[in-house]
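A single protein chain has been omitted from the complex, and every remaining protein chain is retained in its original position.
Labels run A, B and C following the written order; every chain starts at residue 1.
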């Protein structure tokens, strides 16, 4: 790979799903694929792959993005004082009204990157151009609401487990061989239409941001290519960027994002909690998750559930 | 019922799941109940019961709560100018970085009310007291993250369909008899452990807030009692409050909320899109949905999926 | 004026203060001009020309901008529960900590429009181009922090007072003749370096947004020209846009903004409370006000004070 300097083509190509497509690789799910995986699920148990949102949780703030916030907009005692609901003192003393407001960068906590999160120049997935499709508030194309509900076979690739380390070293670049070796060790294989989840070990440190974030182990661009060659529906990891950071490509600070989102239309999930799946050696499962439909957003919270499959 | 003026006891009783419980009726789901419904799902089709979030969408603003907002925190051209990511002009011109920030009242769009959303005086579900459990930013008990992932049989009660109206009249109070009649018409029955969804017709007007919100048809307190007598896991509706509004109880402006959330520990979903289910006469389905885990929040976005069951 | 259809040149010209200038007409203040007005002030009385910010106050929301919000981030009781300051129960029970967070569109309440608030195509004041100077979060040129502190002679032109009406009619366009007639009636004249404030009567209805906002009386473009011909330091009014609305120019929805901000570099203040000045017939005064220095912002809250001058 040594002669390759730029890891991605300079232009955005038309997607394989046509020039108007906004769903990307989530188009790969079919009635048949869904019926197949749903029929294999053993519903008795499930794993929640998400984490809580709370004030003080780790998040990306170095580039100016706000930390997660929640504020009360109505409290029982406050409502007696301000009567914002107009119900009066008597009613407000007997009813205790509570309401709250949240604010977050859309790439906070367990979330999914929409296809418009990264681009090439002013173009994003499928060549959608900012001049035509970036409003004052949000993109009007390829936002998180265009990611189809993820109902597919999920496969965990527990690289940290295979390597028998608590966590992969800082900035470690997972290679295609690492992925192949881990799958062999797990006795698992990837199939077209899968959702592939990579475990580095990072999320076991959650919510200690000093250990979860920065110099992240993750996929090399070569490993990212290996994943997309399997025609997956989506990818995810228990780290901040799926790929390893910082980038080793001097031309691109997030070449894995370019590869997944732009070159292949594959949405990517980050900060997934894969600890329990790994502890229980659950490498294949029914994956059910759908991002909150934030129109045009570059990312969205998602709370995926992983269901073990029936034996045999 | 005529002599009843106050529809709810003045005190918060200990929940049937013990004094420390925060899950309420979602405790009713068991490995067996989950396995049963999951085994009945025909995965070929599903219905998305949620709506998009966008600037200008209808929401509750009369009591001062903010309208939904999304803002760009990174744009491709802006990043060239401000270099907030520190990658420099050359890289930022070739990579197009987009990020965004959302803000919302937690009861916006398709959402679920947590058990701490309503109370009696300074106490909320299970007697959790504001003096011990209401922080500056959020409740520390019975928040949205305590609602267990909803995996259960869902039943639609299409009252508007039964009554052959486009939408129930403003403020119409659905009675227990309405529910029974509709179920008979549908040839459906409710079972313990179900998630019950009520259709008034209101969400067909979405996103025209002038038609969706205000003077809402919905459950009377008597109908709410009828629902909870069936030991449901959760309730939901295609309106703003599940119950009809305004309240006819001079002592309580949301007596249905008191009944479901406080007296019975039943979380309630609002602004569900039930139009396609009704159009297709899908009255029984596998319901899979889990709110975003906003710690302590009184509500949370949720994107439930309804899966038709296998025939026979 | 009848043949003029487009009221402003299509291109942004270099400002009279040079191609790098960001201060516009506030450059007109000099040590001498400041010394002169300060020496004339009788400090015994002053008028506060601003209004309060509060939840529910009128603001521009039709184009999606958020209403003013304030939230508690620390409350005395909440801090006992959450200990966000880490001081522990004992200390937090005896100390009562309160803190709060605000959010607002920068054009809310009594505020000043910065020169970058309006433009022509992608260029704003002095030809500053979005491609070079609009970051992801804010303009990097001609923001509110570039408006020099306003210390100058102020002149009120009480058009509503002259016309002996409570308030000018909706959408009324104030003409140059109206301004001249009012000044004659007041026995006041405008001088180079003044800050000119126009009274329509609208702010007497504050905070009733239904009466304050919409179809606003204000300056015609001809009257705006008359004002800038006097080489003022700034302009302001007791209405939402200084100019009358809606625009009568089919090519420009805010031609007065184009005239003041872009063509002449004159910042404009809106939602000024001029009621007390008018009631007391204070037509000349020392104007002291400085916007909060929000770097790059298109507007900023300002709290101007008007000091009557010494007699004789």
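The rule is simple: a contact is a pair of C-beta atoms (placed from the backbone, for glycine too) under 8 Å apart; a residue touches a chain by one contact, two chains touch by 3 or more.
Keep in mind that what you see is a predicted model, and the values were worked out from it rather than measured.
If you put the hidden chain back, the residue from A:79, A:94, A:144 or A:216 that touches it is A:79. Shown as candidates are B:71, B:105, B:125 or B:213; the residue that touches the absent chain is B:71.
Between the chain not shown and the residues C:42, C:184, C:215 or C:280, the one that touches is C:42. Within the whole complex, the absent chain has one touching residue among C:15, C:182, C:252 or C:268, and that is C:252. One chain is missing from the display, and on subunit B it is touched by residues 55, 64, 69, 71-73, 77, 84, 101, 137.
Where subunit A meets the chain that is not shown, the touching residues are 55-56, 61, 64, 66-67, 69, 72-75, 77-82, 84, 99, 103, 130-137, 140.
If you put the missing chain back, the residues of subunit C touching it would be 10, 31-32, 34-39, 41-46, 48, 50-55, 62-66, 69-77, 84-87, 90-91, 93-107, 109, 116-124, 130, 134, 136-139, 145, 149, 151, 250-254, 258, 288, 290-299, 301, 303, 305, 307.
We take it that only the chains that are shown with their structure count from here on.
A turn of 180° superposes the CA atoms of subunit A on those of subunit C, with the angle given to the nearest 5.
Per-chain Cα centroids separate subunit A from subunit B by 24 Å. With touch defined as above, residues shared between interfaces to two or more other chains in subunit C number as follows: 55, 64, 69, 72-73, 77, 84, 137.
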